[in-house]
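Here the complex is missing one protein chain, while the rest keep their positions.
Naming follows writing order (A and B), and every chain is counted from residue 1.
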Amino acid sequence: MSVLAIGLMYGGATLAAMLAGIPIAFALGFVALAFMYAFMPAASLDTVTQNVYEEMSSITLLSIPLFILKGAAIGRSKAGQDLYTAMHAWMSRIPGGLGIANVFACALFAAMAGSSPATCSAIGSAGIPEMRKRGYSPGFAAGIIAAGGTLGILLPPSITMILYAVAAEQSLGRLFLAGVGPGLLLVALFAAWSVHNYRREYAAAKDVYERTGRTSTILKGDAFTMRERFSTLPRVLPFVVLLTGVMVALYGGYATPSETAGLGGLLALALIAMIYKAWKPKDIDPILTATLRESTMLMLIIGMSLLYAYVMSYLHISQSAAAGIVALGLSPWLLLLTVLLLVVGLGFFLPPVSIILMTAPIILPPLKAAGFDLVWFGVVMTITMEMGLIHPPVGLNIFVIKNIAPDIPLRDIIWGTLPFVILMAVAILILCLVPGVAMWLPDLLLPTTR
Amino acid sequence: MTQGFDAATASAENVRAPEPRVPGPLGVVDRAMNGLNHVILVLGGIALVVACGVLSYSVLSRHVWNEATDWQDETAVFLIVGATFLSAAGVQARRGHVAIEAVSGLLPERANRARLLVADVISLAFVAFFAWKSWMLLHEAWVDGQTSQSTWGPPLWIPYSLMAVGMSLLTFQFVLQILEAVIYGPKLAGWGAQKIGMGADLTKNLPADDARPVPADTRP
Partner (left out) sequence: ATTLKLSHQFPGGTIDQGDFRDRMCRKFAEAMKSKTNGEIEVQVYPGSSLMKTNAQFGAMRKGALDMSLYPAPYAGGEVPEMNIGLMPALVTSYEHAIAWKSGEVGRKLTEVLQAKGIVLVSWVWQTGGVASRGKPLVSPDDAKGMKVRGGSREMDLMLKQAGAATLSIPSNESYAAMQTGACDAVITSSTSLISFRLEELAKHLTSGRERSYWFMLEPIMMSKSIFDSLPKDQQDAIMQTGAELEPFGQQGAKEDDLNVERIFSKAGAQVESMDEATLDKWRDIAKATAWADYGAKSETCAELLRLAEKVA
């Protein structure tokens, strides 16, 4: 049977298994085993477990649960809320400041946690009710949190980037740094949109007031005294210390990336124990069990995705697909566009972890051959996958929002996130035109000609 | 990422209805398994914290005492791998392994139940095979005295046994859930609570913890 035929069958079987509702990890594993049995030497079945263990037992990959722990410690204590309150107090003077406060709070949390929905739920659970109380439209409130959440995997640390670094064999240190510039760019774009939207909603409310006399809470300003503002600082400061401490450990040459994960997890737990007195079993238990649930689910998907990719490679599917892409002879930018569309398409039925591990052997060789910097592409791919998470029809961050605020109609959420999807596309365009937005920082701090 | 299905699990804890009680001898086994899963989750959580401690110690020992760091990474690997595999059953007990729920809203009730049963049976087949091969791997490593290829060189039966036990527990969990589904109906098998999925929010605008309609004939 030809490689093409086997490849199509492999893809078809995967799609069927996924749509049947088999958990992703087991669906990938099952399809891989079935094709192993059908097309590979019988002995292959005996190597499955060792293969999966060898793939998973890398300390870089296994730092993922530790980054999740750090995020859970902060997100599930009152820290997330405090962070939000502080931002709110300091931004309230600016028109539309509440929206900016949400973006900033997301960014700060993102700099401590590695996943996007974790950021969404940590800031959104305080931010969405607050914005709605202040008269912001529910759709906008949902949109800004869904979009702000995506900063979670763009600003370091990032689970997606850890996987990408492993799959693309790029330095994780450089990749993390390359996310900073684009992350800040998105913060600026989101904040600008927030101000713009505030003005629009404010003008509309004012118009209604002038015509009908009906007032809206958006017309009332917030009043925080300086005293109130400064009183929020001590609670935020420790986390800024944690954030910078971990960065210094990593980029100052004290710790490897995985050691940083351990250090961050421990420090986060210590901080919430000291500041929020969260040290009793009843405080820690939910943090630990939630971390473990998420980690286990994720690590099994990662392990089985790697098994799946191994079968794909053994059957020469990945290599043939990569060669096929090269043979198309696309110009670099068309190639990039094609690859990104492929990523978006896969995002409809695969989680980003699997997308990275399964497509890396197919898309990275052609991109490399076309002269793209793989660290730069890692950032672009991250933003693209994040777009998939907040745009209709299937967006996981949307789902997270739905859990925080079940009464906001899905239609409003989707319309609210749409402008942010466009802003992210703009960011990708800027990254293509000015690669330095991503590469300036890694080139400054960890230069290489690799 | 699979994106913070952490948030999904998080919210599930908030809105989750109390677990329906499985009757009969199966119920005794079910509750025993739940108890075991909880103990494992707690121990696994502790293992993660210990792993953090070990890696932090690695930084200290290298910079403060200028010592070699050769056992730290691998100890952390064993702790995290162990926590991952051992808690797989506990995650499955709550249907926490993410699946795509794109077609659940399109199928008639009966077909949907059949689909879920088939999905569980296929998952069972896979995890049972994996568990079996893990035991074989463990056996080989034990007989050959295989060690990890690092300076520290700890024996590989340690992580392999954690993987074998974890996948066996997961197999058992699936058997339990399939039996519950066949004997007592979908809700008791956790299907009613299967809220995670990329299409789950769109198929029906139902509360997130109960995305699928539960058939009327669900016996208590």
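By definition in this document, a residue touches a chain if its C-beta (ideal position, glycine included) is under 8 Å from a C-beta of that chain, and two chains touch if they have at least 3 such contacts.
On a predicted model such as this, the values are computed, not experimentally measured, just so you know.
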Message = Touching the hidden chain in the complete assembly: which of A:Thr47, A:Ser216 or A:Thr338 does that?
response = A:Thr47
Message = Touch as defined at the start, partner being the missing chain; which of A:Thr150, A:Gln170 or A:Thr417 qualifies?
response = A:Gln170
Remark   = Where subunit A meets the chain that is not shown, the residues are 40-41, 43-44, 46-47, 50-51, 54-55, 58-60, 165, 169-174, 250-257, 310, 313-314, 316, 318-319, 361, 446-450
Request  = Kindly note down the residues of subunit B that lie in touch with the hidden chain.
outcome  = 62, 66-70, 73-74, 144-153, 156
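One rule holds for everything that comes next: only the chains that are shown with their structure count from here on.
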Message = So the centre of each chain is just the mean of its C-alpha atoms; given that, what is the distance between subunit A and subunit B in Å?
response = 23
Inquiry  = Under the definition above, what is the set of subunit B residues touching subunit A in their complex?
reply    = 1-11, 13-15, 41-42, 44-46, 48-49, 51-56, 58-59, 63, 72-74, 76-77, 80-81, 83-84, 87-88, 90-92, 94, 96-104, 115-116, 118-119, 122-123, 125-127, 129-130, 133-134, 136-137, 159-160, 163, 197-202, 205, 207-208
Touch list for subunit A against partner subunit B, complex = 17-27, 29-30, 33, 45-46, 48-50, 52-53, 56-59, 62, 65-66, 68-69, 71-72, 76, 115-121, 152-153, 159-160, 249, 254-255, 258-259, 261-263, 265-266, 269, 284-301, 348-349, 351-354, 389, 393-394, 396-400, 402-404, 406, 410
